[in-house]
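Pasting a structure below so you can have a look.
Only a single protein chain was left out; the remaining protein chains are all shown in position.
On to chain A.
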């Protein structure tokens, strides 16, 4: 792997008594699409603002391309940011907005205009170049904001929830625009969002933050299938989390006794000690449902409580005899075969390889 473009070393940021980022160590690779995800107040925006120089770390080191950035002013950096509010200058036209950064760098007028128009064309909004930005639609403004940052030809683009103001259809389209741009330009994107679907759809790697700490770093698939801890498992959602006591552990599988029954779980890298309390997760879409008792090793009898219908996918909420909650996700047309209603008794089962043990209890 080449040298990282950005390194955070033990970075802390405090605002008075409030610790926004506790002790962050993170490498960002050149050319990667990194999403930083978490709920509000988790420190993700502060992290991005530190990269842009809009906040200074209280302690620790931030380096970009090897250069220590702690005291470098925002205007001396090459870290354009696409803002949540877009922050377009309302007194300038679309083209003048795009030219702004070039003008600050002293690029001459003709060259500025040429490059601005080139980017506006590339974003398919060339025809609006001389319009006031206030007259543009949400999606068009979004493209102006992207052009304004990318015209600077940066090594890295910072994005702070740029799609949160758009309607659902437009979000999907802009996701496509962003991933394609990132591939074509080959530059690093650091994308802050609270939306799991945005992060998972676009990012090569996802950083999940919780209360100023990194809860997990990994590919979207890692995080979805193998959450590191309870926080990530709950944050990612649609996971069944079961807690119990370790009865027996081999290098392959661990037997865990939970109130809902005894289940086999894949043994993690460090073998859990017998008698300790541990938890494991099974994704809701990896749980099978049947009316007859299945032969699988991991099975549990449960009662349907309710269902949530989102388009073609349905999530069933169930409860086993001892009060353990279960979620099962399946295609709507699959579910139709069962004729279920609240109170129906069913069997749930899953493969041992799909049961993933969490760090801690």
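The rule is short, and it goes like this: a contact is a pair of C-beta atoms (placed from the backbone, for glycine too) under 8 Å apart; a residue touches a chain by one contact, two chains touch by 3 or more; residues count from 1.
Note that contacts and distances are computed from a predicted model.
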Given the options "Spermidine/putrescine ABC transporter permease", "Cation acetate symporter", "Multisubunit sodium/proton antiporter MrpC subunit" or "Putative tricarboxylic transport membrane protein", which would UniProt use as the protein name of the unshown chain?
-> "Spermidine/putrescine ABC transporter permease"
Of A:38, A:57 or A:80, the residue that touches the missing chain is A:80
Of the residues A:7, A:46 or A:93, which one touches the chain left out of the display?
-> A:93
Considering the whole complex rather than only what is displayed, give the residues of chain A touching the chain that is not shown.
-> 52, 54, 73-76, 79-81, 83, 85, 87, 89-94, 96, 100-101, 104-105, 130-132, 134-135, 148, 152
